[in-house]
Structure formats: C-alpha cells, structure tokens
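A single protein chain has been removed from this complex, and every other one stays in its place.
The first chain written gets the first letter, and so on, giving A and B; residue counts start at 1 in each chain.
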Amino acid sequence: MPDQLLDVLTTAAILYIVAVGLLIVLGVLKIINFAHGGFLTLGGYASLIVSQLHWNPWLAEPVALVAGTVLGAAVERIIVRPLYSRPLDAILATWGLSIVVVQVITIAFGRGVQFVRSPIEGAIPLLGTSYSLYRLVLLGAAVVLALAIGAVMHGTRLGLVARAVIMNEGLARGLGINSELVRFVTFSVGSGLASLAGALITPLLSVDPLMGVPWLLNAFMLVLVSGTSLISLAVAAFVLGGAQVLISSYGNPVLGGLTIVVLAALILRVRPLGFARG
Amino acid sequence: MTSTAFGVTLRSPARLRMALLACCIVACAATVPVAPARAAEATVKIGMPIGLSGANSVVAPSVVQAGKLAVAEINAHGGILGHQVELSVADDGSGADGAVKAFNTLIFQQKVNAIITMETSAARNAGLPVVARGKVPFIYTSFYEGHSCAPDLFVNAWVPDQQVAPVVDYFMKQKNAKTFFLIGSDYAFGRGMLGFTRDYIKSHGGTVVGEEYLPMDATDWTPVLSKLRAAHADALITSTAGGAPNVTLTKQLRGAGINLLYGNLAVDEGTAKAMGAEATGIYISQSYLTSLDNPKNKAFIADLKSMFGNDTKTPNDLSEPEYDGIYLYKAAVEKAGSLDTAKVVATLPTVSFNGPRGTIEMSKEHHARLTMYLGQVQPDGGVKLIATFKDVDPGNQCPKLK
Partner (left out) sequence: MVAILGVMALAAVAAGPYLLDTYSVNILVRSFLYGCIAIALDILWGFAGVLSFGQSAFFAIGAYGCGLAFVHLGLSWETAIAGLLGGAVLAAIVAAFVGWLAFGHGVSELYVSVVTLVLTVVVVQILYSGGDFTGSSSGLSGFDTFDIEIETWFWITGAALVLSAALGWILVRSDVGRLLVAIRDNEQRCSYFGISGSGIKILVLVFSAVVTSLAGYGYAAYTDVVAPDLGGFQFGTELVIWVALGGRGTLIGPAVAAVVIDFISAYLSGSLPFIWQLFIGLLFILVIVLMPQGLGGAIASLCRRLWPWPMDSPGVARLAAVRADRIAREHAAPAIELRGVARRYGSLRVLEDISFVARQGELVSLVGPNGAGKTTLIRCISDGHERSAGQVAIQGHDIGRLPPERCARLGIGRKFQTPNVFDSLSVAESLRIARARLEPPSPWRRADEIHLPEAALRVVRATGLDRSLTTTVRHLSHGTKQALELAMVLAMEPRLLLLDEPTAGLTKPERTLIGAILVDLVANHDLCILIIEHDFEFVREISSRIIVLHQGRLVLDGNVEDVVSSELVRTIYVGEQHALRETGA
C-alpha cells in the first residue's frame, strides 16, 4: 500500500510539472501549444548537454529553463501571434513546430536513445518501504513550482494582469492592459516550464528525439480537464494520475497507459468544463 | 491586394504567395531523383537495416562498426570474388513499420546482394516477406527467441535452447533460488524467451511467481516494479528488447532499491558497460565476451580500436556476430563461385569461419552450434567469467529446412 501511495503522489507530481506550462498558455492565449512536447524534448537534450560537458547535473534545470523561454519568445512572435484568431490552426502550426524541433535535434544529436545520470541516486527508506529518492525530489519540486506560480499569479501585478486577460481579454485591453505583452510573456514562460519539466524527468527515463509525444498527449488531456485553474490541475493530476497507477498495478500496464486520456475524454464529454468550478 | 480564404483576410501580398509556391515546386522537383540508383557494376553491396532509432539505437552503433571493420578487412584482401564490398546502412526504427521501409529501400532501390544484420524480432519478421519477394540471402546476426524459418534466412547467433539453461541452472543449483519473477518486452522476442524460460524453470522444479510485459518502447516500469516487490521472488530474469529498455528497467530497479538475484537474458556487454555501477551484479549468458582469450579476439578488438579510435563502442554479443556473418557470406560466395542467391543459399550451411568466437558454421537447420559463457557484470564494467559450455546445440529450430 505505501508503495502505491508514493507511486500515485510522485506520478501526479510529474504530470503536474509537465502540464503546468501548457495550462498557463491555454488560460492566457486560449490556444493549445502542441509544441509543448518539442520544448520538453529540448529540455531533455539540455540535460544531456550538461551531462556530456560534465557540469553539475543540477545545472540542467536552469539551462533548460532559459533555453525554453528564449525559444518560446521567438515562437510566440513568429508563429503564434498571427494565428490568434484561428485556434485550430494554431494547434496545427505548433505541431509543425514540434516536428521542426525534433528534426533539428535529430540532426544535431542523432536519433538514438541516450541516457543521463540522475543527480541523486539511490533509495531511502520511507513508510516501511524503500523508495526512489529522485522521485521524491520531483514530488518536492512539483510542490515548490505550484506554490511559486500561485504566488506570482495571486501576489504580483503581473499575475493580476494575467488573470485579467484570462478572464476577459477584451475588457482588459479596454482598461489599458497591454495584452500582447502579457501573451508574449506567458507563452515564453510556459515554454520555459515545458523545457524545465523535460530536464527534470530525463534522469528517470531516457532522452530521444520523440520523447515528448506521449507526455504531450497526457498533458493536453489534463489541461483540457482542468480548465484554467492551477488547483484543478493538481486535482486532475492526482485523480487521473492515481487512476493510471492503480490500473497499471492491478490490471494491465499497457491499458494503464490509456487511463488518463480515456478518462479525460469521457469527463469532458459529460462535463465540458472538466474539474474547473463554474 | 488581399484575398480571403476560410474567412481570414491575408495581409501578405499575392506575390509573396506566388514566390512561396514556386519555391515549393522547385524544391520538390529538385529532390526527386530522375533515375533510380543502379548498383555500380563492380561492387558487392551488403545491406544493413538496423535500429538506428528506437529501442536498439543504443547498440546499433557497435554493430555498424563491426560490419565496417569486416568490410574494410575484406576489401584490403581483394574483396569478394575480386569485387570490392560496400556496406549500405538503413534505419529500421527498431520496429515492424520502419523495417518494411528499410528493407524495401535496400532490396529494391539499392539492389543489395545480401542482407546481413542484427534487428529486433519485430523488424525481422516484417522484413522477411520483403526478402522473400526480393530473393536475397538474409544472415540474421542477433540472438533471438528461435523458430524463425525461411529458405533464405540464416542465423549465426544464439537461441534460448543455448542460452537460458546456464543462467537458470546456476541460480537454482548454486544460489538455491526456487521462485522466479520474469519481466520482458511484449513482442515475439520477449514472450518467446520468457516462454522458454518459464517451461525450463517449471520442468526443473522451480516456480514462476510473476510474469509481466510492457511494449517495446515503454520507458516507465513503475507498475511492474511494484508487482515485483510484492511477489518476493528469489530471482529476477528479464528479457527486454536490447538497448533502451534494458537501461531504463535497470535504472529504475536500482532506483527503487531492488537488489535481488538478476539474470538478464538480453543485455550485451556494451550496454552493461554504459550502465555503469547500476549494472553491477547482473548475470549474463553470451556467446561472446570481450575477455575471451584467443588471438582472433585480441586482433578483433585491437583492429576496432585502430579503425575508430576514441569512438570505438564496446564489441558485444550483438555486434561480433555481424563480423562473423559478413565473413561467412564471403566464404559462401567464394565456394559457390557466384553472387546468385540460389547458389549462395545452397552453400551457406556448408561453410565455416574461424573468428573471435571460434569456428562458426550455420549447419544445424540454418542455425549454429555455439560455445556459451556465463558471466557476471563487475563494478568496473567488465564481465567475470563463471562457466563455459562448449558447442551447445541449438536444438531443432527449423526441422523443415536442411
């Protein structure tokens, strides 16, 4: 039992970290950034570079964050801005971008699967069982990230302005808020967070040009089910991630991988707002 | 001048779009080759469809290096029947879908004379129909689950009948293991190997307390490891696709603090070395180890180093048979006196090659008798030899073939 509980918590944490960047982009820009998986992959390769240069493995996270933010800024100006009025086309264009990112990475690094050492290795005894320390670190990271974003959203002027744009962009602009700037900053930060997530999960799994795709689908479904609320995202990650762990453990692990997307699709059909209040 | 499509008014002038259109057409036209490539008259082409991406991408570079070494050596000594040899590598994505494309490209576009390669079973099974249609000899140099039979297919690596017994016997007799947990990748190889293992364990008095599979490309073993912990087995035996799944499974195993007796039927020395400290203690059963003490092996390793310098990948049980396979092909062609497939296929079971693994001959129903070695991975990445089994018979893999 304690094993399962820790599995559920850490899985939910990982899903949260991966999905939070996508959520804030959806909230402010009202588009789904299908390049999210590409940015995640970028973060993974940033981690690989850090490891190949034999730097401190913890540097991977800041490197990834910066790289993702910079690239995200460029993408927002060139691709996302013209498509503001065509959300379905924005999905397609960002998916095209994802393909481009993957191909560039493949050209630069080759298409093979590569590995990165974990900054923290080993397991610690917890709740009567020994559990992977790195996974627990990720749980902590998710909590820190959630609190940080929450603090920015509710405690700073930028957060206030962002929330205004989320609620009613037309009105916000009418009140003099530069919504273009808000969108620009949000997209950059969202992409940066995606890359950060990539760097964080790489030591657990592996790095290859296509690593982003399964994460994109799960994050995408979680975000749709959460609406625009960070708290709903945490709830969704816990409920759906937990369901995935339980079905994988007690049932068939292959079908377990389906749990998040199928449950989310069904929830959205029944309640188009998902877990969000309103 | 603006124009509207799908309700959107485009600001870019029509001329920009014309130019874009023209560029696209020109680019497309430029990339389509006018005439397909014809095989140059004086070379023998060997095709290598291999997993440059996907699960096998971790080991593929070492196999390509072994192939290139063999080809370079053969060319330096006059080639095959006086023709220079050329190696043609194509990515099969480690899977069925990619294999269809790779095999088609090699056999029909590049018109190779033979396919000599290591692949996942998914890729091999998908490539066989293309081989049958294209009529080229196919020397499969990877260990696999056995019983893959075709008139043009030859195997110079081990099958379960040769490999499983040393590990299980050692665990049961020397380590008193009675209960076993099996983990594998869900495809022909994983299921075939573990199916054989399960039967072997049961027929020798042991019990299998768990058997779990994940798809070849899966990277998250968490649920499987939870079940492993709950089962409290004495020993773990795994058979995942060679390469990435081995690494992710072992990493997560060690990350979860699991340290029971661990026999890995599908890991090669190179991957084990790359895994570093996490691989310590794993038992492997192979037909090739870098520590084999014979002059041919020492020469092989030295030649690899001088050809590839710092980029040399550790030779292993998946790459060395590639080297053997190319030499076996050379021998068969020279004995047949021609490159014609029918003639080569007739002589392949009768030729032999003396290489780093000793004398290899694919004479038992298109499979080879092999000497097997049981070893344990050491903290420094090397493999300690525990036992040797000479000339193990592969059993009746293809009774219908002679």
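By our rule, a contact is a pair of C-beta atoms (placed from the backbone, for glycine too) under 8 Å apart; a residue touches a chain by one contact, two chains touch by 3 or more.
On a predicted model such as this, the values are computed, not experimentally measured, just so you know.
Of B:62, B:117, B:141 or B:185, it is B:185 that touches the chain left out of the display. The missing chain lies against subunit A, touching residues 32, 79, 82-83, 86-89, 91-93, 95-97, 99-100, 103-104, 106-107, 213, 217, 220-221, 224, 252, 254-255, 257-258, 261-262, 264-265, 268-269, 272.
Those residues of subunit B that touch the chain absent from the view are 3-8, 10, 12, 16-18, 20-21, 24, 27-28, 31-33, 36, 88, 90-91, 95-97, 99-102, 104-105, 108-110, 121-122, 125-126, 128-129, 185-188, 191, 213, 215-217, 241.
Quick note on the criterion: only the chains that are shown with their structure count from here on.
One finds 35 Å separating the Cα centroids of subunit A and subunit B.
The touching residues of subunit A, when paired with subunit B in their complex, are 3-4, 7, 11, 85-86, 110-113, 115, 117-118, 121-123, 129-135, 204-206, 208-209, 245, 248-249, 253-254, 256-257. Note for the complex: subunit B touches subunit A at residues 8, 52-55, 57-58, 60-61, 91, 186, 212, 214-215, 218-220, 222-224, 226-227, 229-230, 243-244, 247-248, 251-252, 254-257, 274, 276.
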